[in-house]
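Here you go, one structure.
One chain of protein is taken out of this complex; the other chains stay put.
We just call them A, B and C in the order they show up, numbering each chain from 1.
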Amino acid sequence: MTELAGLTLAAPVLVASGCGGTGRELAAYGPLADLGGFVTRSITLNPRPGGPLPRIAETPSGLVHAVGLQNPGLEPFLATELPWLAQQGTRVVVSIAGSSLGEYAELARRLGRSPGVSAIEVNLSSPDAPTTGVFDVREPFHAASVVAAVHRDLPRGVPVLAKLRTDVVRVVESARTVLDAGADAVVVGNALPAAMPDGRQAGLSGPAILPVALRCVAEVCAELPGAQVVGAGGITSADDARSFLAAGAVAVQLGTALLHDPTAAARIVADLHDVVPEPTID
Amino acid sequence: MTELAGLTLAAPVLVASGCGGTGRELAAYGPLADLGGFVTRSITLNPRPGGPLPRIAETPSGLVHAVGLQNPGLEPFLATELPWLAQQGTRVVVSIAGSSLGEYAELARRLGRSPGVSAIEVNLSSPDAPTTGVFDVREPFHAASVVAAVHRDLPRGVPVLAKLRTDVVRVVESARTVLDAGADAVVVGNALPAAMPDGRQAGLSGPAILPVALRCVAEVCAELPGAQVVGAGGITSADDARSFLAAGAVAVQLGTALLHDPTAAARIVADLHDVVPEPTID
Amino acid sequence: MTQTPRRGPVHVTGELLATKKVGAYHHLTLVAPGVADGFRPGNFVAISVGESRLARRSFWIHRVKPVGGYGAALELVVEATGPGATWLTRLAPGARLEVTGPLGRPFALPKEPVSCLLVGDGYAAAPLFPLAERLRERDCPVTLLVAGSDEAHLLSALEARRSARAVTVVTADGSVGRKGTVADAVDEVLARAGAEVVYAAGPVPTLHAVAAAAEAHGAWSQTALERPLTCATGLCQGCVVPVVGEDGVSRTVRACHDGPVLRGDRVRWADLGADLGQVR
Partner (left out) sequence: MTQTPRRGPVHVTGELLATKKVGAYHHLTLVAPGVADGFRPGNFVAISVGESRLARRSFWIHRVKPVGGYGAALELVVEATGPGATWLTRLAPGARLEVTGPLGRPFALPKEPVSCLLVGDGYAAAPLFPLAERLRERDCPVTLLVAGSDEAHLLSALEARRSARAVTVVTADGSVGRKGTVADAVDEVLARAGAEVVYAAGPVPTLHAVAAAAEAHGAWSQTALERPLTCATGLCQGCVVPVVGEDGVSRTVRACHDGPVLRGDRVRWADLGADLGQVR
């Protein structure tokens, strides 16, 4: 059993934001309850149609994507997506993105009161923020101000995960300031800021970026021993997951791997079980 | 013909620092004179034995490396490596790294007076600087202070290239400040800060990182229209090179591609010629 | 139109049994346990094509056929257009393949025995052959319009003739059948067949022409779209198609999950420009 931000998770493997559809598409391949949690795509206050096509391109061992945070907006999410997710027996983590502190606060207020929300993940690391109009977190204090706004407006008992950029120069300071501002754990990290072949701003994810994410996770865990860190970036196997856990992460998230193999998360959960037997209490 | 920092290059493709050996190993596969230039591995004042093994590991479509700037030090370099390089009919760019501003200045002074040095490339982006003890450039002003020190001590006519990290948040500001401090061009960029499988600090290079480098090059070229930018990161084909040139780079550097195929630079030079015929003057 | 609920898709390690070159295409036979079970015409499979290529490649299920000892095998028709598909056509029998399927919303079948026109262009005629069989089982008279750039790019209509009342063949170079495109021929064939439902699979211009012709003749159209699919399973939102909903409101649907078969009168064809996607 994994303990994250006061929550008990069935496994140390979660679905990363934006890579599990509405949950139903993934559930076609196996129960979500087997996983440690499901992070929704980033939800915004108002509906967002997403960016122009092509939105995703293949690069060697990676994907570059500029989906543009397509989502139905908060109200339809609460009405149609959340209730179904809440019944799946998994931890539902709602990722949020806003264009202003006020929007983040509003999202926190509404979601904090909604049954079925296990935690809020604050997206502070959109790789194409300048294009999409999402609040552009460039300095650690930007991140901290968002987390503070969210934290203030969230009922007690709903933990906050702060999802940071895997920017090795600032990730430790960013983690420290968001934890100070009230985050219960940090997620390190998001897709790397990158370009589509045609030059548009995009995010790079997949196995290509694993060594960068691992470096950032290792530095945060080493510098902030008390911090709870969730690692993400390029994980496709139980061995990958183990390197993040070995570096000090309490759990990992899987994104691109699911786009390539919708059973990847369940497979890794099973493989982790096989080799590291749970300690038995007696 | 390519013009870079006042130098005429035979082609817009250079050998990246640390990936062409001493030059002789690469010359076994074809004359260096066919290439736009040869950047040496980063030379330090004193000899450096390099880091422990394993120094290089394979990751999907990338390499992570912690060579630790192994090099013979300035004196032996001047005595044994430079004279041979200077005779190859290519532009010799000497990359330098130091642990202090004084070391950088000393390197510049000595190299500036050495015949055969076409330009100095200042390594401001070592991915494992904290481990190797090289001056750790975390903020743009750190980079500018190194460039200023080098610039001051270099004879006129020896241009300075500043090699920056592909850190999207700061790369534009870094480029601006080093150009202000006297750099003639910027190289964007180095291997990404990453971890070896065993957790040691390392750099990630190769096709895996191309979309990140391309993003940074595109941002610098868009924000600083007058700047001369050399792009580097994951280039393995003429098409890759063309995307950097299309984003505004005047030339590109090739590193990891050469480790995989020692003829890669010559091949790309030829392929670029084939498709973009040089304008004829008559 | 009815559509019986189908079993869900599975993700399995399959095995390539055989590859046969027929004209410009490679017919691949593979076993992928569980994929054939819920198959309906218009479903497709997604296949991983090498370790460093993370986007899946999708292929119409052309046929499901029993294979001794293996249960059912799938037949796919692959054109080696780019590196991904080429990789696939070069595999030796026995190669293991990651296969996901059956995917996507299949062709909806008519409740009544109405006259149907099936239009297939290039390899995309592949899903129409099993469709023709199902329609014949429902006593729907079937007319086929098969198109290709030349003879090599024409999916053999031989077997389909068994299920079809009439078959028209057009090629762009006139090497077989009439010279011309689907757009040139569809109006006349549609009128002659008196079809009430038109099914089509092929490049976007072909589908657009078919949808327009159907609308002009007051027929239903069911168009099977090919868009660049990254996950092919509805997870990534990379494959959106602009449509007009039943309510008249414009929105987007996912080609892989809400399609690939969409009502021709709902797709905003004009907004599916070249800039909206790379596949054909």
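Here is the rule we use: contacts are C-beta pairs under 8 Å (C-beta built on N, C-alpha and C of every residue); 3 or more make two chains touch, one makes a residue touch a chain.
Every value quoted in this text rests on a predicted model; they were computed, and no experiment measured them.
Of the chains displayed, those contacted by the omitted chain across the entire assembly are A, B, C. Although one chain is not drawn, the whole complex shows that of B:T2, B:T44, B:S61 or B:S243 it is B:S61 that touches it.
The residue touching the chain not shown here, chosen from A:T2, A:S17, A:S42 or A:S61, is A:S61. When you scan C:S52, C:T86 or C:S149 for touch with the missing chain, the hit is C:S52.
Contacts to the hidden chain, counted on chain A, fall at residues 60-61. Residue-level contact of chain B with the missing chain is found at 18-21, 25-26, 28-29, 41, 49-50, 52-56, 58, 60-63, 65, 67, 70, 206-207, 256, 258-263.
For chain C, the residues touching the absent chain in the complete assembly are 50-52, 92.
Following the convention adopted for this analysis, only the chains that are shown with their structure count from here on.
Viewed as a network of touching protein chains, the structure reduces to a complete graph with every chain in contact with every other. The chain pair with more C-beta contacts between its two chains, of B-C and A-C, is A-C. Distance from per-chain Cα centroids to the pooled protein Cα centroid is smallest for A. Centre-to-centre, using mean CA coordinates, chain A is 36 Å away from chain C. Across the assembly, chain C contributes 51-52 as residues in contact with two or more other chains. Contact with two or more other chains is made by residues 60-61 of chain B.
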